[in-house]
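For reference, the structure I am asking about is given below.
A protein chain is absent from this complex, but the other protein chains hold their places.
Order of writing sets the labels: A, B and C. Residues in every chain begin at 1.
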Amino acid sequence: MAGMSTVAFIGLGIMGAPMAKHLVDAGHDVLGVNRSREPVERFVEAGGRDGGTVAEAVADADVVITMLPDSPDVTAVALGADGIYANAKKGALHIDCSTIRPDTARELAEAGASAGIRVVDAPVSGGEAGAKEAALSIMVGGSDDDVAAARPLLEKVGKTIVHVGPPGSGQTVKAANQLIVAGTLELVAEAIVFLEAHGVATEAALEVLGGGLAGSTVLARKGAGMLVREFSPGFRVDLHHKDLGIVTAAARERGVAIPLGAHVAQLVAALRAQGHGDLDHSALLKLVEQLSGRG
Amino acid sequence: MAGMSTVAFIGLGIMGAPMAKHLVDAGHDVLGVNRSREPVERFVEAGGRDGGTVAEAVADADVVITMLPDSPDVTAVALGADGIYANAKKGALHIDCSTIRPDTARELAEAGASAGIRVVDAPVSGGEAGAKEAALSIMVGGSDDDVAAARPLLEKVGKTIVHVGPPGSGQTVKAANQLIVAGTLELVAEAIVFLEAHGVATEAALEVLGGGLAGSTVLARKGAGMLVREFSPGFRVDLHHKDLGIVTAAARERGVAIPLGAHVAQLVAALRAQGHGDLDHSALLKLVEQLSGRG
Amino acid sequence: MAGMSTVAFIGLGIMGAPMAKHLVDAGHDVLGVNRSREPVERFVEAGGRDGGTVAEAVADADVVITMLPDSPDVTAVALGADGIYANAKKGALHIDCSTIRPDTARELAEAGASAGIRVVDAPVSGGEAGAKEAALSIMVGGSDDDVAAARPLLEKVGKTIVHVGPPGSGQTVKAANQLIVAGTLELVAEAIVFLEAHGVATEAALEVLGGGLAGSTVLARKGAGMLVREFSPGFRVDLHHKDLGIVTAAARERGVAIPLGAHVAQLVAALRAQGHGDLDHSALLKLVEQLSGRG
Partner (left out) sequence: MAGMSTVAFIGLGIMGAPMAKHLVDAGHDVLGVNRSREPVERFVEAGGRDGGTVAEAVADADVVITMLPDSPDVTAVALGADGIYANAKKGALHIDCSTIRPDTARELAEAGASAGIRVVDAPVSGGEAGAKEAALSIMVGGSDDDVAAARPLLEKVGKTIVHVGPPGSGQTVKAANQLIVAGTLELVAEAIVFLEAHGVATEAALEVLGGGLAGSTVLARKGAGMLVREFSPGFRVDLHHKDLGIVTAAARERGVAIPLGAHVAQLVAALRAQGHGDLDHSALLKLVEQLSGRG
């Protein structure tokens, strides 16, 4: 797998499109597949190939990468008569970069094994910017051999690629990631509204906060946008809501208390219920403002 | 104030001692004052001078720096017959690096003005490590002139020095800092216990979390210690509890909703009520474990 | 259905046993069914009949009542070749008094309709005491006719029987009931620990609290036991945990914010994770004590 591979890339959305492009740029033969046609056409213009249907695209692929919204999407594409596992070559490698339920990831790994397909879960963190800059952080679950096989490709789209355990582990770490990210966004939002209410110079304040123990990637990447109420995604509230459903269910299953995690899950759900599901998740600030009778 | 100054440094604790030492190293004439004698003796061995009482130390000082635990401590040292404002030279500069209530900071600035003393609030973030490495983040409140006068000295102890507004503003930003830090510690604690409960390789997981949107200074500096349950301070739970009292009161005063901030304030209060006030604030992990019936 | 009926009663647990007995006392012919034998034998001693298997018991029954722990239990007993719907007479009435998911209740109603069985969901509130005293509050979902048919029997086991809507509605109201009950228990627990910490005469305090706007059935029935740390069930933490899973899922599904409900669900989950699943739900007091470093 160290040389050039034939890669079927399924899901050319905000994240998938730049990731697939990086693989093209690295010299791989990449067949793009997407439910709607337009992203495929843009991908072809960018140097990729039109993969046709899932079954067609995976037939000759060494590697199949999926980047899809939710657990049922991945299951639908992987299983079934027209799916990856029924149509890919024996020994092909399926790298699922979607964020899905850890138990679904484990089920896919088992279904893949039965069909002779090697499966790795490799969800990513870093957002649209990270995808464009090939600077994603990737948390990988799978066997040592399979993860080793996936690594050269993942290194083309990410900067920090870490093997965190057996199949499903990547999704578990991604769930923890989403808990921390949602909570940090909310904390930064509360801090900003607090500072504004006290008449402090907020831009200067964020600079100094970033330099101390309160510093975070969220603050660095999202803080300035939050100050000017720029909430175009980025990462949509709807998707973060889905992910918080995954983490709260997984915590409940093992009896882990996540008091702040569960709390911010309610706030994200409220933001979505108010019709802001299409905004960037940093729009949690809107809710803090509303609760504070401001803005 | 650009040249070498005579500095009275009051409060030679975990934070104050290394800060005072940096000023000595920079060539200033520094008179150390502390309630107990031993820190003064260590300071003299390190090249400082024994300042005697507050009144004696401030008599000839160009600058008085205070680094004390709480609002009443600073008030006691600043006001009163034996205090700074009654005994310092007219035009002397008082830089308060303690973390205290913003309204107390404003009151001190007014009392100082009446006594001909210039007052700046300059609380710091970065912890013991930041103090030792002269890498503190310092949030400064005061008039333009007074902050400009303080800056050369602050640059000897910190890396990010930002003027955030009029007197009291430094304390307001520090309050926001403490809200974010407590919340982030709790989020990281929840994530770690969650990952452990799911059998994930936590060291690898923290590495990859740190590389994505979940990354933070808290995770980078405290994560490894939390994994091995190393909770020697650092920054004590008792002090963070005090600081969260400041931020919740200041939020309430302006009608700002801080749902996660108020929530984590309860958790820090619980940790303290359980007798863990002397541990590092990262010991919030103990509470998450306890609530999860683990460890 | 106004006269004497043949009733198959499935599930002779803490709640089911006294309920079935009330029906016997009212003159009905009641066939008891239970997974383990001992409760059936006690029921026979109390004047009931041994119903044998589910299939046997329901064969001649006019009414089938189920009182089982969770959604899968009811589904297993209702559906399948040996279940209620395959073996009961056309036109028989199935009253499910279990607390299960509203969507499962709706699915059962549909499956029943296909099989010619009339289905009513009729979960109860009032606990073991309410069951023994035939003083249960019963929230009934179903068609007007079916609920009218069920009412004479329900009146033998409950005091407040209210038709709240179509199939599933009873379960929805029961979910709301469990949200309020868990939250009220926690509030009373917080109040008690608060009063004890301040050295107030707690017995007198609960009396006066009960007489004002803070009065509740929880306080009246559980307060005294909480004061003396008597936590034998009653209603087990495990079951309330299950029910809070139902209400949080149902709230999430419709985008309803339940900030206190979600918060207390975390506390109940923590109590369970700590190994207290078999205690009465009023044992939330233990958690408040623990968090307060007391007891």
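The rule is simple: a contact is a pair of C-beta atoms (placed from the backbone, for glycine too) under 8 Å apart; a residue touches a chain by one contact, two chains touch by 3 or more.
The structure displayed is predicted, hence computed values, not measured ones.
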Give the residue, chosen from C:N34, C:S125 or C:Q274, that touches the chain omitted from the document.
-> C:S125
Per the touch definition above, residue among B:M139, B:V162 or B:I258 touching the missing chain = B:I258
Touching residues on chain B - with respect to the absent chain = 245, 252, 255-259, 262-263, 265-266, 269-270, 272-273
Touching residues (missing chain, whole complex) on chain A | 259, 270, 273-275, 287, 290-294
Chain C, residues in touch with the chain not shown (by the definition above) | 102, 124-127, 130, 136-139, 159-165, 169, 172-173, 175-177, 179-181, 183-184, 186-188, 190-191, 193-195, 197-201, 204-205, 207-219, 221, 247, 250-251, 254-261, 263-264, 267, 288, 291-294
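Simple rule for what comes next: only the chains that are shown with their structure count from here on.
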Between chain C and chain B, is it the same set of residue numbers doing the touching on each side, over half shared, or a different set?
-> same
Geometric centre: closest chain by C-alpha means = A
Between chain A and chain C, what is the separation of their C-alpha centroids in Å?
-> 41
For chain A and chain B, what's the span in angstrom between their mean Cα positions?
-> 37
Rounded Å distance between chain B and chain C, as computed from the means of their C-alpha atoms | 53
Multi-chain contact residues (two or more partners), chain C = 259, 270, 272-273
